[in-house]
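A single protein chain has been omitted from the complex, and every remaining protein chain is retained in its original position.
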Amino acid sequence: MENLKEKLKVEIIELLNLEEMTPADIANDEILFGEGLGLDSIDALELIVLLEKNYKLKIENPEEGKKIFRSINTIAEFIESKQ
Amino acid sequence: MNIYPVADNIISPMGFDTDQNFNTAMAGGTGIKAIEDNTISPNAFYGAKINNAPELSQFTFLENLFIKSISDGLGQVGGLDMSRTILVVSSTKGNIDLMDAKKAKLFGNRIELHAMAQAISDHFGFRHSPVVVSNACISGVSAMLTAQNLIQMGQYDHAIVTGGDILSEFTVSGFQSLMAISDEPCTPYDANRKGITLGEAVGTILISNNKNTGQPTVEMMGGGQSNDANHISGPSRTGEGLKLAVEKSFKQAGVNASDIDYINAHGTATLYNDEMEAVAFDRLDLLKVPTNSLKGYFGHTLGAAGIIESIMTIKQLVAGQLLVSKGFDELGVTKPLNVVKKQQALVNARLALKTVSGFGGCNAAIIFKKL
Partner (left out) sequence: MNLEIISYSSITSHSASSNGETITENLTDAPFAEFSKSIYKKLEVPYPKFFKMDELSKLAFLAGEIVLKEIDTANWNGEKVAIILGNKNSSLSSDQKHYESFKDRDNYFPSPAIFVYTLPNIMMGELCIRHKIKGENSVFIQEKFDAQFLYDYVQHLFEAEAYEYCITGWADYLPNNYEAHLFLIRKSSGEDKHPSFSENFKQLIR
């Protein structure tokens, strides 16, 4: 699980062009959207593509995505629960 | 200076001229249907696609449609003084199907919008280099307002304003990735709306400062353009930008909200666009005015939308008949927008407002007055 979380951080930093951030800058429970890391709606859609491309997991409904993408913890839990 | 639309054409799956399109829509028809075409999308989807074999092999599919549409428009007026006429082209993606290298070989650099416009212009032997506007989904109205400006500047007396985009894998895959495409025909303003339906269309409107150029039925009173300064793809929550564009159009036309008899809105059927419009119209005190979206007939036709929907706005205003806002059943925005649910007569109407909004945060509005 910890490995997965680190991997997710690296992937997210690269995918969302979070320039000058390192995995160490993102806490596992940090809120990713709005306050916190400040991601927006397009980032959320990119994360959906990420899950599909790298983890073969499909999210059909963006509303569902909101809960899953709350933090690194919740994304990792979602991936684990599906595997 | 007064400016008049004097001729027009719409090419869509509903027909190859304005009347065919208007009559089909009045009879309850639509251009939207299920499309299974692996060259556009790996999965079946709803869209509006024109069935037309290109007649001129030296031109692309889209250029053929432009040429057909402009020819029809020009045929409705006597010989224009071409030294005083400008072609204004509106498109978001133009010949985007030429991304395919095999296709591109046949048509040189005409994936570039200016080259596409020049090829069309050269076909007709127009004297002046065309002006090309590419302002996302507001391009059509932008192009009409640009044409108005060019005439008011005294450089031209007439403008042929033409707009079009094709239904392509490029846009379908992109809007799908944004999860913006409805799995049913789009239902603007409805409680169960699920997103847009993409469409393919070309439209042409000729405008002139000379009333005798054709038999105009309306006057183009002016318009306005604005930006939300909020987000590049998400509509503003406050409707501020659209409100500003409409207010500018009122100012230019010398009218007030209470003068408006009919609104043809953008109504894409995404959750946020339709809600944004309702909020803006509430703030503008326009909620009581009968309002429809034509996306249920044409789909979202991008660079054509502002032009073909303006033409249909004029047709409805002049016919005194409003089209049903197709797909609408139960109000799904937070303000009581007066969405046209049943075909209704528009008695003693004078003024119609057409609005559009698009990616990049842009908005535009234009006003027509019945003569």
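As written, the chains take the letters A and B, and residue 1 is the first residue of each chain.
Operating definition for what follows: contacts are C-beta pairs under 8 Å (C-beta built on N, C-alpha and C of every residue); 3 or more make two chains touch, one makes a residue touch a chain.
All values derive from a computational prediction rather than experimental measurement.
Within the complete assembly, B:Leu178 is the residue of B:Ile35, B:Met82, B:Leu178 or B:Leu331 that touches the hidden chain. Contact with the chain that does not appear here is found for just one residue of B:Asn52, B:Asn210 or B:Asn227, B:Asn227.
The missing chain, though absent from the display, is touched by one residue of B:Leu244, B:Val289, B:Ile311 or B:Val324; that residue is B:Leu244. In the full complex, chain B contacts the hidden chain through residues 42, 92-93, 96, 99-100, 111-115, 117-118, 129, 131-136, 142, 146, 149, 152-153, 155, 169-170, 173-178, 224-233, 240-241, 244, 248, 252, 358-362.
Along chain A, the points of touch with the absent chain fall at residues 16-20, 42-43, 45-46, 49, 52-53.
By our rule, only the chains that are shown with their structure count from here on.
Residues of chain A touching chain B in their complex: 40-42, 45, 48-49, 62. Here chain B touches chain A in the complex through residues 177-179, 231, 233-234, going by the rule given at the top.
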